[in-house]
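Presented below is the structure to which this report refers.
The complex is shown incomplete by one protein chain, all other protein chains being positioned as in the whole.
Chain lettering (A and B) follows the sequence in which the chains are written, and residue indices restart at 1 in each chain.
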Amino acid sequence: MAIVLEDVTKIYNPGQPNEVHAVKGVSLRIGKNEVVILKGPSGSGKTSLLSIIGCMSRPTSGRVLVNGRDVAKLPERFLTEIRRQRCGFIFQQFNLLRGITVKENIMLPLYPAGVSLGEIKRRTEEVMDLLQISHRANFRVEQLSGGEQQRVAIARALVNDPEIVLADEPTAHLDTHLSEEFLRMISEIKGAGKTVVIATHDPLVYESSLVDRVIHMRDGIILEEGQ
Amino acid sequence: MRRHLFILEFALSGLCRRRYKNLALLVAYSLLIFIISSILFLTHALKREAELLLQSSPEITVQRLMAGRHALVPVDWVDTIVSIPGVIDASPRYWGYYYDPFTGANFTVLGVRSSEFPLKGREDLDPEDCLIGSGVSETGLLRTGDSLVMVDPEGIARPFRVAGVFSTSSSILTNDLVVLKEETIKRFFQIPEGYAVDLVVRVANPSEIDTIAKKIKEKIPSSRPITRTEILRTYESLFDWRSGMVLSMFIGALLAFFIFAWDKATGLSAEERREIGVLKAIGWDSSDIMEMKFWEGLVLSSLAYLTGTITGFVHVFMLGAPLLESALKGWSVLFPSLKLRPVIEVYQLMVLLFLTVVPYMAATIAPSWKAAMTDPEEVIRS
Partner (left out) sequence: MILHPGIVALLGSSAIVNMMMLYSAFAGLRIIRYWDSKSSSALQLSLERRTYLLSSILSFVLGVNLLGLFLFIYTADDLHTQFVGAMCATGTLNANPIGWWVLGMKLVLFLFSAVWIFLNYLDQRTEDVPFVKKRYALLLVMTPLFVTEALLQLRFFLGLRPNIITSCCGALFSENSGGIASSIAGAPVRPMEYLFFTVVFLYLIVALCFIVFQMDFLKYLLGGLALVFLPVSIASIISFISPYFYELPTHHCPFDLLQGLYGYVGYPLYISLLLGTLFGLFPSLSEFFKGRSELPLRRWQRLWTTAGGISVMVFTAISVYPMLFSSFVLEG
């Protein structure tokens, strides 16, 4: 999936004293099967940019082309539909739902998609096998170790078979061993032909060999792009 | 279609996970439905009871008005009334109320002729005998063979031997009843010779009742003929009015509950906000979240509705509505163990739905919309 951003800005609380210009006129192209890093300190606008790329929020101005179609002004339900079909998210603290099982957590993105229960189960088992957590399927997430939780989070992001996987500071709370484990899984995802966008300031991630491009951000603008 | 079921399933699991938060709401909600359903069931049952009671009562009762109040009826009116075509029969009735200073209860005292004597196996009542309703029997701790003592207008205590007690299965009327022989009651209340308390008229054709009542009024201008349907109408509007009054008194409680429900629905915990944000980020639309909230409300309402109506049913029909007795049943103090026939109509259930579930759902629309508008971006930022 190709995503093109043209002169995108994002302003929070416009016209109010706490107005924030998070993204200032960014243009960017993310190609198919690329691993792209958004690098920068906190407050540099990388999370805002990530959520615009992931069709989670709309830019204040500018165009966002997903496979050539401008989605910047789509009504929320259509944006949700694109997100549901094409994007998978991995959050900083995994953000799994406590109190329900691993399996249910992974199934959640498929509930509103209108697929049959058989199909939901098939896909869930597939990703659980892929990430080797099938033996934990009926455990509640709070009973799992950090590494296992990470796998569940990735499984949930992959269950809808997205074209693009987005991750926000995925290694911020992981030790070196688990971070390396994470990178191994990202390389598998890349191997499956998916695009990956990661917002991070962890050198272990952006210096990794599987990264195609590093986009360095500061104060809402792109400082430099490196390979 | 499928997605609605999945969302319902997830809403159910959400309710179970937050069971302590929801339990308080469920209890308050059920309690409210319990109270209102009790009021509605009781009113309806009493109306039905009155209806059944009146089926066996005379088609027309004739009273006499004197100075705007009703007075004793001259017995010779009977001849005038019987002469109207269509009237089968007219007869004087002797009855009155008696306040019992020992128990503080009101009895209805009725005189019967030997021809209409109501106790099986006995030909006649002795002048010193009485029959009593189960209510009287309970308040005075009287059984067959004991003496019921009543004080006559001259202050002389007169004992009457209890010859029998009406069984509890019979309706409202027998409950506070004391039956005496006609001559006995005339003497006890000192009703002058040639007068009765009122007259009852039996009519051959029910469709002629109104016409005959009109004719009685024309022939005897000082009379007040009352038809059976009029009594029924009066009873019904009285019961409706009472239940409406009691309901209005509960409007405060209703409002308080809906504000409570609104508050509960608005006050999302941080955990819940996070969950909604996560759901939206992974592909749930705001409308899906609203649907989930709708299911939550519907499930809670159904549970509360079921619990409330079932407990209300038990309260009214099995326990005899001890909590509402004084408010709804009585202008007469005495109504002890009245067993009501269990009758429920779809209508009562629908009114109940409108008084409780509809406002509850209304109170939760805006909060669930607010919750559904949680920005998914918040989740990545936290």
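Structural remarks
We adopt the following convention: a contact is a pair of C-beta atoms (placed from the backbone, for glycine too) under 8 Å apart; a residue touches a chain by one contact, two chains touch by 3 or more.
None of the values given here were measured: they were computed from a predicted structure.
The chain not shown here is touched by just one of B:290, B:310 or B:344, and that residue is B:290. Although one chain is not drawn, the whole complex shows that of A:27, A:61 or A:116 it is A:61 that touches it. Of B:66, B:149 or B:362, it is B:362 that touches the chain left out of the display. As for the chain not pictured, it touches subunit B at residues 39-40, 43, 65, 68, 210, 213-214, 217, 224-227, 229-234, 236-237, 240-241, 243-245, 247-248, 286-287, 290, 346-347, 350-351, 353-355, 358-359, 361-362, 365-366, 368-369, 372-373.
Contact residues of subunit A toward the unshown chain are 14-15, 58-61, 72-78.
We take it that only the chains that are shown with their structure count from here on.
Centroids built from CA atoms put subunit B at 63 Å from subunit A.
The touching residues of subunit B, counted against subunit A in their complex, run 2-3, 6-7, 10, 13, 17, 271, 274-275, 278-288, 375-377, 379-381. Taken together, the subunit A residues at the contact with subunit B in this complex read 47-48, 50-51, 56-57, 76-77, 80-81, 83-84, 87-89, 91-92, 95, 97-100, 104, 108-117, 120, 156-157, 160, 168.
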